[in-house]
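A selection of the complex's chains, in situ.
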Amino acid sequence: MAQVWSDDRLFPPDPTERGLARELYAVVRGLPIISPHGHVDPRLLARDEPFGDPAELLVIPDHYVTRMLRSAGVELDRLGLGPAAGEVAHREVWRTLATHWHWFRGTPSRLWLEHTLHEVFGIHDELGAENADALYDRIGELLATPAFRPRALFERFGIEVLATTEGADDSLEHHRALAASPWGIEHRVISTFRPDAVVDLDRPGWRRDVDRLGELTGEDTGSYAGYVAALRSRREYFRRHGTTATDHGHPTAGTYELSRRQAETLFERARRGAVDADDAELFRGHMLMELAGMSVDDGLVMQLHAGSLRNYDPAVFARFGPDVGADIPMATDFVHGLRPLLNRFGADPSFTFIVFTLDESTVARELAPLAGHYPAMRLGPPWWFFDSPDGIRRFREATTETAGFRNTVGFNDDTRAFPSIAARHDVARRCDCAYLAALVARHRLSLEDAAEVAIDLAYRLPKEAYRL
Amino acid sequence: MAQVWSDDRLFPPDPTERGLARELYAVVRGLPIISPHGHVDPRLLARDEPFGDPAELLVIPDHYVTRMLRSAGVELDRLGLGPAAGEVAHREVWRTLATHWHWFRGTPSRLWLEHTLHEVFGIHDELGAENADALYDRIGELLATPAFRPRALFERFGIEVLATTEGADDSLEHHRALAASPWGIEHRVISTFRPDAVVDLDRPGWRRDVDRLGELTGEDTGSYAGYVAALRSRREYFRRHGTTATDHGHPTAGTYELSRRQAETLFERARRGAVDADDAELFRGHMLMELAGMSVDDGLVMQLHAGSLRNYDPAVFARFGPDVGADIPMATDFVHGLRPLLNRFGADPSFTFIVFTLDESTVARELAPLAGHYPAMRLGPPWWFFDSPDGIRRFREATTETAGFRNTVGFNDDTRAFPSIAARHDVARRCDCAYLAALVARHRLSLEDAAEVAIDLAYRLPKEAYRL
């Protein structure tokens, strides 16, 4: 069945509001994409090899999709994940998606996938059991053509900057290769410095990773001073290769003022493996302070993603590893957690601090009032489960009245799924325009101002906030 | 004054959305009612005697109504509750409702009562001081006629299954009487197994109730092993009489992995009366694990209603007993609370676990992500204070994008007020159709898909989830 793919999608039905939303969207739909935070594999663009098959592209790496299929009773093994991945035919994985397509009704995953099918692949039939094979073949054919290689899609999507995310020990080999290539000189692909693995004492590999940090930098990471110097050194390495931001994924928003001596003691105990969960919390929170200080010095924008309880399901984690849908949000206290950091660095004009939450109850209560006071603080866009039409609307409704638009930073696609980047930005732009149209229709904003805000959200604010 | 009783009630005014809502509602309005969770007294249907007077039917047993009247300053004694119940004329109770009718503006109670007056009794005048007596008499006359007996209303409402709720010691005499009657063979009225009284060490009668459990089952409930065996035995008794689900009302969502030895010790101390609030919490949470294990074995669907602080007002509790409006919701931590249970049973294909909350901040943050990962877990509909037009809308907006529709289970009326069953299901169907119409109007769902979802929510999902 051919599907209606309306150009009014995500716009409200009221004729006044819809008209305004269309007008605003016309202003921003063609703007370049700024993608300042995400998880695309830089190798894709460095090598520019064809993508794999449709399941490899659209199902297997997308934990939004595999999570929902698991909740429907499909074991992750059947989706080409985990140790038995090789035993599952990818065509079967695709068929499983097709036969469970109704589970995705009303979800952003379906919206993004439909956008991708329509706009990227020109497929206007609705996915279902009966055409799963035909679509699998059709997409597969397209993926084999030059127009569907990563760089071609990058250009077609109109991406101006794409930031990937790498650990502190990453060699940035793909970014360096890109930078040295003619395509890479004309197109901007940068990394984000994410040192969680060497900051979080709870991670099993922490000691090994800290050793490796020493090797990479020539610093003695057996001591706290050497460890800090090594982190500075790696930041500098990233910065020299184009990085403008760091990112920190922490279970809580806790930051703590430790003395140098306390930090050293903790670090030494950690080197001996003699730390518990409280120590790890304290050290993470102390290191946020330390890293914020480095940001003040080197100008890297600091991002904090707080409030996810990682690897909630030990059986899934043991078999399938991290990031496979068993991370669950939890209540987060930003108001007490961030106080030390904000009071030390929040008014520093050389500091930018972008905060993300998975606890929507904190947005109007804590985050918007904080961002509306501290010059350094900005509100990251709705993250993960809240990167969705209703999530975006609620975010704007919870932030605008207290923090305005300029304390926010536009959109992050935050995706591993390269072909969905355009879809995600399009959904965000449409939702922001719908929100602005509602304000204009209620005379809370003039149409001229709304158009300025639309451009801010789609383009100017991410560029400014991330110093791109 | 005659009231306008529009067939467009609860639908949005925008012509596009309203048209879609009408279309969707037309698909579901005539579907049979599945009522898988509620508190109707089974004696009503077993005996099929006429209902009492209007106050007895519509005011006195409805704690939504008496609660609001109390907040308006009407003492519960004046409403025919408590030890002085016999001293209050029911006509006076009805008049009190009528003179306080304006207190209910905008509430679901008023919506349900109006629906009941219009649709059940054919009364199209608005209740007020001036016609209170006339309406009292009119309803009284109707209730004396055969068409208003419980079974006649059951049939008129189109109820396919009605589940009541009984304690572990219940004899199910009314269910058995029904099952043996010609009417009961053609109409399905089943019980739900709710063992709170013998699971919650905090209840004053716990020891007595556990003794009684022993007598009923022939097990030695002086020992933990016998207690567990007795619970299994009672579940089997319920199951044999048609029960498909259990229900558990707990103050928290805590579940705990205790060793057999720890559980035995707690139980033995409880038998001696030597337990405190922490012990009770631990034991309740341990028993949820134990009972979930039994569900895996016997196939009874498990429901958890967590987060109500019962009997908040000791004076009201002392004089009027439980369930009279002094239960207050509180912040609830599902993410840590349910972790042991979900990780032990959440992927078991023979387990279904339906969770209800009174803390809306947990829905998008915790419950939808959990239901969107664990195959066994489903989200119960908006409960109690949130069984309302805005509550239903917020529930869908908080769940759909993360968990979809199929991780929810349609509607529960959860009512003691038998004549309002049709009203409550009608409100829920209209609200769901309005929500779906909003999605369709924004091209987030096709009309065909929306119609499928409407049928799922009104009929298929409750039937499947509750294994009816």
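By written order: A and B. Residues from 1 in each chain.
Following the convention adopted for this analysis, a residue touches a chain if its C-beta (ideal position, glycine included) is under 8 Å from a C-beta of that chain, and two chains touch if they have at least 3 such contacts.
Just so you know, these numbers come straight off a predicted model, no measurement behind them.
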With 2 chains placed, the number the full structure-file assembly comprises: 3
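In this section, only the chains that are shown with their structure count from here on.
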Rounded Å distance, subunit A centre to subunit B centre (Cα mean): 40
Footprint of subunit A on subunit B - complex, ascending: 14, 16-17, 331, 333, 335-336, 339, 342-343, 346-347, 349, 361, 364-366, 368-375, 377, 397-398, 400-407, 439, 441-446, 449, 452-453
For the subunit A and subunit B complex, residues of the former touching the latter: 3-4, 6, 8-14, 67-68, 70-73, 102-108, 111, 126, 309, 312-316, 325-326, 328-331, 358-361, 385-386, 388-391, 394
